[in-house]
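Only one protein chain is missing; all other protein chains are in place.
Moving on, here comes chain A:
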Amino acid sequence: MMAQAGTAAKDAPQLRKSSWKRTALIWLSRYGTIVGLLLMVIFFSANAPGIFLSRANFLNILSQASLTAIIASGLTYTLVVGEFDLSIGYVASFVGLIVTGLMAYQGFPIWLSIVCALLLGAAIGALNGVLVTKVRINAVISTLGIGTMLTGIGFTYSSFPIATGIPRAFTDISLGRLVFGLPNPVIIMVVVLIALWIILNKTDIGQKMQAVGGNLEAARLSGIRVDRIKIFAFATAGFCAALTGTLLSSLLGSGTLAAADGYLLDAFAAVFLGSATLKEGEFHITGTLVGVLILAVGFNGLSIFGAPTHFQPIFKGGILVLAVGMSALARRYAASV
């Protein structure tokens, strides 16, 4: 006891001196990613003013970001409730194939095909949720299992890309600019993100999701039906994946096997970049959007400067480890000084 008291007294002046450091570190751990994003924008603008800093290019970045942002926001929900979804990329690919198939093979009208596709995605997500909560299979296993199955089922459904028999109006969905001259996917992204943000922050189901993720046992004892909440989160992730898959098919003008598989890693990278934004290690929609923009701006800048495409994964992996790692270190260091 005596020894402890002695060191505490000695530490006191040091504590005062380092408190500005502490404040700075906490600030960095919260706003580091946003600062990084701004620095990237400034750097690219300064070095490629004519190309990077243009309305056309910004719209280009935003449309590229929109599909990732939608799927990543759904993923954010599962992470908020403390779970995981590895099936989203496969769900997007599968639904993207089905939605074109419904039009080309089954002759469904566009609106019905899209409604079916989105409901299918939500149902697959809900199935994931049931497997995780009711059957109690680890989320990594169950979502990976379901995702892998979907790949096979998609191949059974159509072993070659579905490109013919797709109405022109379907491809126009992603190519059109209905509002303010902004590409439709950007508008859809804004609507989805606002809706998800409101549900997460302003409704009781959102509060319950945060409670479940914050402390499962406490949430249970507070009378929250934790299984239902988790299933809802998975269903949302499935819905968002389906929306991304549908938009991708519209953009490509075809339903292609495995077309959207790559969104899985982009979504995870964005969500974890976002968890190091504004809040301390929590998952949230605003953060996810920042994460998506960092990736999109980075990819865009790399291609403007003529970097070969294989630089993209290096950039993606590197910035993810860097941002999340720096944020974790800054937080830990701030707690220790």
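By our rule, contacts are C-beta pairs under 8 Å (C-beta built on N, C-alpha and C of every residue); 3 or more make two chains touch, one makes a residue touch a chain; residues count from 1.
As a convention for this text, contacts and distances are computed from a predicted model.
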| item | value |
| --- | --- |
| UniProt protein name of the chain not shown, from "Cytochrome d ubiquinol oxidase subunit I", "Penicillinase repressor", "ABC transporter" or "histidine kinase" | "ABC transporter" |
| Touch criterion as defined above, residue of A:A24, A:L39, A:A218 or A:I314 at the omitted chain | A:A218 |
| Residue ranges of chain A at the interface with the undisplayed chain | 1, 198, 202-205, 207-208, 210-211, 214-215, 217-225, 280, 282 |
